[in-house]
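Of the protein chains in this complex, all but one are displayed in their positions.
Chain IDs A, B and C follow the sequence of writing; residue 1 opens each chain.
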Amino acid sequence: MLVSRENHPADSVIKVNNTTVGGGNLTIIAGPCSVESEEQILNIARAVKENGATMLRGGAFKPRTSPYSFQGLGKEALNYLSIAKKETGLPVITEITDVRELELFDDIDVIQIGARNMQNFALLKEVGKSSKPVLLKRGYSSTYEEFLYSAEYIMAEGNENIILCERGIRTFEHYTRNMVDIACVPVIKKMSHLPILVDASHGTGKHELVEPLSLAAVAAGADGVMVEVHDNPDEALSDGSQSQTVARYAAMTEKLRKLHEMMKEI
Amino acid sequence: MLVSRENHPADSVIKVNNTTVGGGNLTIIAGPCSVESEEQILNIARAVKENGATMLRGGAFKPRTSPYSFQGLGKEALNYLSIAKKETGLPVITEITDVRELELFDDIDVIQIGARNMQNFALLKEVGKSSKPVLLKRGYSSTYEEFLYSAEYIMAEGNENIILCERGIRTFEHYTRNMVDIACVPVIKKMSHLPILVDASHGTGKHELVEPLSLAAVAAGADGVMVEVHDNPDEALSDGSQSQTVARYAAMTEKLRKLHEMMKEI
Amino acid sequence: MLVSRENHPADSVIKVNNTTVGGGNLTIIAGPCSVESEEQILNIARAVKENGATMLRGGAFKPRTSPYSFQGLGKEALNYLSIAKKETGLPVITEITDVRELELFDDIDVIQIGARNMQNFALLKEVGKSSKPVLLKRGYSSTYEEFLYSAEYIMAEGNENIILCERGIRTFEHYTRNMVDIACVPVIKKMSHLPILVDASHGTGKHELVEPLSLAAVAAGADGVMVEVHDNPDEALSDGSQSQTVARYAAMTEKLRKLHEMMKEI
Partner (left out) sequence: MLVSRENHPADSVIKVNNTTVGGGNLTIIAGPCSVESEEQILNIARAVKENGATMLRGGAFKPRTSPYSFQGLGKEALNYLSIAKKETGLPVITEITDVRELELFDDIDVIQIGARNMQNFALLKEVGKSSKPVLLKRGYSSTYEEFLYSAEYIMAEGNENIILCERGIRTFEHYTRNMVDIACVPVIKKMSHLPILVDASHGTGKHELVEPLSLAAVAAGADGVMVEVHDNPDEALSDGSQSQTVARYAAMTEKLRKLHEMMKEI
């Protein structure tokens, strides 16, 4: 397989504008679950930029269990992301949910494939034809092998800029929304040359668990984390209970940076 | 919700050409995992038609874990299905995996959404705009609630012709490919007015378990079964080990029909 | 292995007093989750006896998640079971939870090992030294192989009178208490010569699902069912929501008997 380490012993380093993912860098992707307004995304973008983020996240097209839940602002959100990008210089990442949306992603720096679409092979092939970096999330009941085969669908089409992301799997335990599988990090590192991040916001569904799980991810060798930050979690239109406040996020990021430095020495 | 029984107390009966699904009928959808050639699909179509099938299945666009596995014959397979339909009079069902394929499905009678795409909301919305019957398979780690919400995505767009299908969920037990959740049948019947079938071929991954699980499904109140039949399972291009021979299928179908009649009397 | 069908091609038939389990008989074990009083168990015993039960169940030593939940009446309950047995002639089954309790089980006809103790090997060995029939429940996250190895622990000590019982496994779906794995029936039948029952009361946790799942079990080839019946489910000291009323139980049993007869003919 193209994604296997056997085939490519050195770690892949993915260039995203002025930043890189993998290769010893600590990537911190932060931002709201959904882009809710220009003001909201700008406020959060400035705050996470000041506090160590290397990339800005924000959902435009939201895959929601119910058709009656807030579905995201769509194109409008893409525009707001562009504005936030111009203002802060942060590369932006947002999720694609439909092959026909790709043409709207011109100013987006990283295209995210969400957990529900990890085996949406038509979508994988489509982003594989692009040269834009793709962040591929693990499906919530997908094996490591299936995860890597999905990355292979993208790479087989020619796009080598793939970032993997563990975001929790589904188990019998419902205290947390999902269960972060930290072993995924060293296993994927062994099997593949691709960088891997951990999203503990979706992975736990509880803001107070994001820090310990993100620290665990970095200690286990993850190339970074993805984290939901909201300037007002209690009024977020989606996933408020798993979003960190800016203050909480800032404190966590400082710890993550220190831990990441320390891990190089031990 | 539109799909809920509260909202629509009577069972929905879905008309598919000259046959109906639900309403006390026993639906038997049979055929190969993949359409492999005109000869193959014609042979199997004739055989299942003679042995009680009410619909012919056959994969054209195959969602495969690996990009290097046989991906189906695509458009060519759709043509072969049309020929088999003309010859046998059986309505045909095949899976859609890409919103852009829909225009090719004109002569297909039922559009299948597979387990991996149960939460491919763009695809759900697209088939929801069609008036063709849709068979929606439960994702292999989806809850009943998520299953029904995905049906709701289709119905909210205007398409009321939805057939549900339980096809096994993923658990710790790997002796079987998946684990058929028979409780799904009475639970969905209670929650929703839509008909529900059981696919024990994918549900077990073992041809010798298809009969006992299909009998169980009918005893529990399922509106029918979906079953993989191959004229030469050992040489099938996909899923051979879970495909029944024609003889085995014929014997099973006879038992299912008898059981279905008996269940009305007890 | 002693329990494997390879080693013993014919079905084992387990004699329990005046009744037999396996060998084409339909075993119906019915009774309350817990024995609550002499009057309660006598009332229920008479009612289930009149309505087709072949054995009476009733918990004396209850394994409860919390130490503060009702733990069963213990020895007192064993006495009440003896009285109910004398009055109705039904063999009685109750669960053992401690190797030191075995001496109290003299008048009990079948010793039950519950799901939580499926791998309590000390207990398995202890009942293996007895000659009393043992009903072994599958652990709620145990594989088929582990299930049979636990039976092997009993048989390796000399006790061949083993009845297996599937009672639902734990999955991500929490609408039901557990998920009844109907495939367990034909798989165990293939692998082993031991009879197997299905307990849909624990398997679903919902009284309205006990009938469809029990019917499914019999259609799939189970040797019988285990079912919780209470004369007043709403006031049961344990598991009320999964207990059937006597009337509901009686109606179900009649259907099960008819189905079981029919299955021999198809």
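Note that a contact is a pair of C-beta atoms (placed from the backbone, for glycine too) under 8 Å apart; a residue touches a chain by one contact, two chains touch by 3 or more.
Note that the structure is a prediction, hence the values are computed from the model and not measured.
K.L.:
Among A:Met1, A:Ala217 or A:Ala250, which residue is in touch with the absent chain?
P.N.:
A:Ala217
K.L.:
May I ask which residue of C:Ser4, C:Asn25, C:Asn79 or C:Ser141 touches the chain that does not appear here?
P.N.:
Checking each option in C:Ser4, C:Asn25, C:Asn79 or C:Ser141, the one touching the absent chain turns out to be C:Ser141.
K.L.:
One chain isn't shown here. Among A:Val3, A:Leu56, A:Val185 or A:Ala250, which residue touches it?
P.N.:
Residue touching the absent chain, from the options given: A:Val185.
K.L.:
Could I get the residues of chain A that touch the absent chain, sorted low to high?
P.N.:
141, 143-145, 169, 171-176, 179-183, 185-187, 190, 203-204, 208-209, 212-213, 215-221, 254-255, 258-259, 262-263, 265-266
K.L.:
Using the touch rule from the top, list residues of chain C that touch the missing partner.
P.N.:
Interface residues of chain C facing the absent chain: 63-68, 97-100, 116-117, 119-122, 140-141, 145-146, 149, 152-153, 156, 170.
K.L.:
Take the complete complex as the reference. Which residues in chain B touch the chain that isn't displayed?
P.N.:
Residues in contact with the chain left out: 141, 170-172, 174.
Everything that follows uses one rule, which is that only the chains that are shown with their structure count from here on.
K.L.:
Which chain C residues sit where two or more other chains touch them?
P.N.:
141, 171-172, 174
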